[in-house]
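Data first, discussion second: the structure below is written as structure tokens.
The complex is shown incomplete by one protein chain, all other protein chains being positioned as in the whole.
Moving on, here comes chain A:
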Amino acid sequence: MTAIWDKWGARIPMTVLWVNDNHVIQVKSLEKHGHVALQIGAGQKKAKQLTKPELGHFKAAGVPLKRHLAEFPVTEDALLPVGTEISVRHFQPGQYVDITGITTGKGFQGGMKRWGFAGMPASHGASLSHRSLGSTGGRQDPGKVFKGKKMAGHMGAVRRTVKNVWIYKIEPERDLLWVRGQVPGHKGNFVYIKDAFYKKPDLSVLPFPTYFASADDDTSPLIAELGETDPYLQE
């Protein structure tokens, strides 16, 4: 995560995402697979690092070897042929996206960190229970602890989605994407970016089904529109 100053001098926290060599590896169809989706691969991998079944999967499609594969359900009219490159220009600055990733693992954590429990006072006679859960239920009725009671346990390393993330900047030359705010996971983890569900983008403006690059493209960075009027001078 970093932060930048936008053109009006406001500081925006940013996460930089790297769309590293995304290609369509497999197209899933209703007849053969039961659903309509695109399997997209990212990254690079050496042949010796892959198992034979994995190697065969890439060889059958005739695509470069990828580090990570992910499936994205799409509508039938948005299917792309195998081997199509999906670049960062699929998205546009100013658009909202949903980003899914595996969160940072925190290990075995107590109730205060995991569920936000308040704990007990540090002094005034509290004995041996400053960070404990406290009570777990009633007495003879119900006579048990309900299932799903929030307790200490493993925290993190689960798949989560951050919604309505605003794209600030796109750099097509280096396949970089600047988004505002945090993204689940550590540096170097793979995340899945989709168009936002609740702030749906305007499909007429976005490239559909994806952005097909041509040789005479302008590869300078694109920054989101921040308006012409200074937001700090309007009162």
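Basically, a residue touches a chain if its C-beta (ideal position, glycine included) is under 8 Å from a C-beta of that chain, and two chains touch if they have at least 3 such contacts; residues count from 1.
Just so we're on the same page, contacts and distances are computed from a predicted model.
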### Protein name as given in UniProt for the chain not displayed, "AP complex subunit sigma", "TBC1 domain family member 19", "50S ribosomal protein L19, chloroplastic" or "Oncostatin-M"
"50S ribosomal protein L19, chloroplastic"
### Message
For a quick check of understanding: of A:G34, A:G62 or A:G116, which residue touches the chain that isn't displayed?
### Response
A:G62
## Note on the structure
Given A:T84, A:Q109, A:S132 or A:N164, the correct residue touching the omitted chain is A:T84
#### Entry: Residue ranges of chain A at the interface with the undisplayed chain
2-5, 8-11, 16, 18, 23, 43-49, 55, 59, 61-65, 67, 81-85, 87, 173-174, 176, 186-189, 213-215, 217, 219, 230, 232-233, 235
